[in-house]
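Only one protein chain is missing; all other protein chains are in place.
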Amino acid sequence: MTPTDAAVHKTAPPTRAARTERSDLTSSRLRAAFLFLLPMMTVLGVVAGWPLVRTIWLGFTDANLVDLSVTEFIGIENYYAVYDGEAFGLLVDPEWWNAVWNTLWFSVISVSLETALGMAVALVLNLQFKGRGLVRAAVLVPWAIPTIVSAKMWSWMLHDQLGIINELLMGVGLIAEPIAWTANPDTAMWAVIMVDVWKTTPFMALLILAGLQMLPGDIYEAAKVDGVHPVKVFFKVTLPLIRPALVVAVVFRALDALRIFDLIYVLTSNSTTTMSMSVYARQQLVDFQEVGYGSAAATLLFLVIALITTLTLMAGKVNLSEDSK
Amino acid sequence: MKMRSVLLGTVFAAAGALGSASAAEVAVTCDTVGQAHDLCVKAVQEWEAKTGHTAKIVSVPQSATERLALYQQILGSGSNDIDVFQIDVIWPGILGSHLLDLKPYSKGVENEHFKPIIENNTYKGKLVAMPFYTDAGLMFYRKDLLEKYGKSVPTTWEELTATAKDVQAKERAAGNDKMWGFVYQAKAYEGLTCDAIEWIDSFGGGDIVNAEGDITVNNPKAAEALTLAASWVGDIAPEGVLNYMEEDARGVFQSGNSVFMRNWPYAWSLGQGADSPIKGKIGVTAVPKGGADGKASGALGGWQMAVSKYSKDPEAAASLALWLTSKEQQKNNAIEGSYNPTITALYDDKDVLAANPFMGDLKATFTNAVARPSRATGANYNKVSNAFYNAVHNVISGKSEADASLAKLEKDLKRIKRKAW
Partner (left out) sequence: MKLSLKSLLFYGLVLAIVVVSVFPFYYAIITSFRSGTELFNPSALPGVIDFGNYLSIFKEQPFGTNIFNSIFVATVVVIISLVLAVTAAYALARIPFRGRGLLLMTILSVSMFPQVAILSGMFELIKAMGIYNSLPGLIVPNMVLTLPFTVWVLTTFMKELPKELEEAAIVDGASSLVIVRRVFLPLMWPALVTTGLLAFISAWNEFLFALTFTLSNEVRTVPVAIALMSGASKYELPWGNIMAASVVVTVPIVVLVLIFQRKIVAGLTAGAVKG
């Protein structure tokens, strides 16, 4: 069997011989697996365990930064509570739901655009051409500039009176009057999406490129010999083969997009038109000092993201416990 | 070099536990670079020489929101990593429970400072911060353009609107098509609270929540002020002003593209810089009145020095805070860096006035500045301000009418307040 065959016939059942071998080796292999996972799980448990458990716990308390020593358990009151016939809490807060929809809308559009563009860039970079190394470095530049800097840079470039974007667009005659990109509610979200796409397409492109480069070369040779159209090769061969890498890239992009904070914060501040879930959570936690309520928002945010990630993984047909091929 | 300082820090921490009463090490927050930093370093060095203590300067973010978040993190965990904090005028109510009462150390020196600021810095009967310098909203205008078209300096918002409109139209007709009438800060952030409280207070509409904690913002005067402000956007102010902060406004004004600008005093020396296209063409006046029977009110800004109650050596820390805010230092800061003193007597000081002629003329603006309701609303101030600037932003961006928005704001504020602030 060549690797090509293995990759194409991924559902081929294991042979009887292989199965017997495996059972002999199972116990030693399982021990190895345990030993291999232990260091990683220990580090992750120590570093992430306490902060995460603490956040979830605080979501059920009335903790406030003014004095954290008087924190009391209040059950689900941060999520839903009724006082004097009026409902309070996250689940009935229109601003929270507004933030949820903003975030979802932003994430779907920006991640789709980034995937499409990232794929295009990766396909280009996967070809042999002169100056490829420099182009690859150039493509990474947007990802390499710290977000706090690039967000400020873009907010300046998008300035309605002094920004270069309006200057250039007016120069080539595309627009007649300067556009207030970040001030106008109609364009503010699109401005955020545009900057995010600019910034994170390299991330997508590089991950997809890595997927492309791990593909065995002989498939393409075979396709070339058979005279299959390149577009068909892409959809019939390339795409299915890099699907796992693509799904992982999309999942991690989506995780970041759903938690978007600094870009929106710098470009449009606390304006409700573009407020994301993270901006909302941070506003409660930091600006309003409501540690309890903010932690509840963070926990709800976590649940929303977990739901979406699971759906994405299902849509991407990723079987997490699937055997190696 | 770095290793050594880390090592030294450990040694100091260990030695600190044993404690030597004579020399303490105090950590103080200062600005990172620029003139503010140099002035701070100099003052701290003088204090070290005077007292024999040592001080470590900690630089903190320039952005007020990030700075507050860092302070809250450190103070909220009861950490003693920073002893002396430079805090914004609206923070005493937010951070007050973590700050030390400076009264036992001040020996009555607070009576020399502006009374409203000392009141602002009093949290539950404790003097939690000493005023470092003060700020107030000012109106900047193009002297040359007003002269060219024979206009006088406006004293009411209505006059300003008419003048701005007229000059803008005439300048544009003369080929200057980038000219606008008025720029200010209208992004949905704390700066809009400052601008809007000036509009409302100048019309006699009060300061959102009064000193007794009653919500006063839903009144016809406030609606009148906001309705006028809403008419500016897209007419005498660019639409982009809805996302402007201080530097955006200064960028437009200093490029020569606006007749009026509302900003803080810092814009003065920059606009008079050697490379400024409008050098020598700038005038400064008080923020206009709302109507003939209104009053001129600039929003109160400025910074204070506070001491953490978790400080290992509160005495040394308090002495540093008091030194940094002393008359001697304030005079020096006013002359070297145009920082407005908070000590009344310094506004009659010859040296100070020689360096900053506008301070004498605008003394009333600085002494009568309108404070944001941070004292009455205490730890809830940020929520109040957030609800307020969002309500104002909705009106001036044309999303809702002033009356409806203010009625909703009143409801929101009641919700935040529930029984007490």
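Here are some notes:
The first chain written gets the first letter, and so on, giving A and B; residue counts start at 1 in each chain.
In this text, a residue touches a chain if its C-beta (ideal position, glycine included) is under 8 Å from a C-beta of that chain, and two chains touch if they have at least 3 such contacts.
This one's a predicted model, so the numbers in the text were calculated from it and none came from an experiment.
In terms of the touch definition stated at the top, the absent chain reaches A, B within the entire complex. Checked against the full complex, the candidates A:54, A:236 or A:317 give a single residue touching the omitted chain, namely A:54. For the chain missing from the display, the contacting residue among A:91, A:113, A:140 or A:228 is A:140, taking the whole complex into account. Counting the whole complex, the residues of chain B in touch with the unshown chain are 1-2, 5-6, 9, 27, 31-37, 56, 58-63, 66, 70, 73, 76-77, 79, 81-82, 135, 245-247, 250-251, 254-255, 263-264, 266-267, 270, 273-277, 303, 337.
Even with one chain removed from view, chain A keeps its contact list with that chain: residues 1-3, 6-7, 18, 21, 25, 29-30, 32-34, 36-37, 39-41, 43-44, 47-48, 50-55, 121, 124, 127, 129, 133-150, 152-154, 156-157, 159, 162-164, 166-168, 198, 202-203, 206-207, 209-211, 213-218, 241, 244-245, 247-248, 251-252, 255, 259, 261-262, 277-278, 281-282, 285-286, 291, 294-295, 298-299, 301-302, 305-306, 309-310, 319-325.
The rule is simple: only the chains that are shown with their structure count from here on.
Taking the mean of the C-alpha atoms as each chain's centre, chain A and chain B sit 38 Å apart.
Residues 64-68, 83, 159-162, 178, 180, 182-185, 188, 268-272, 283, 286-289 of chain A are the ones that touch chain B when the two sit in their complex.
Looking at the complex, you find that chain B touches chain A at residues 65, 68-69, 72, 76-77, 94, 97, 178, 180, 187-189, 238-244, 248, 251-252, 255, 257, 379, 382-383, 386, 389-390, 393, 397, 399, 418.
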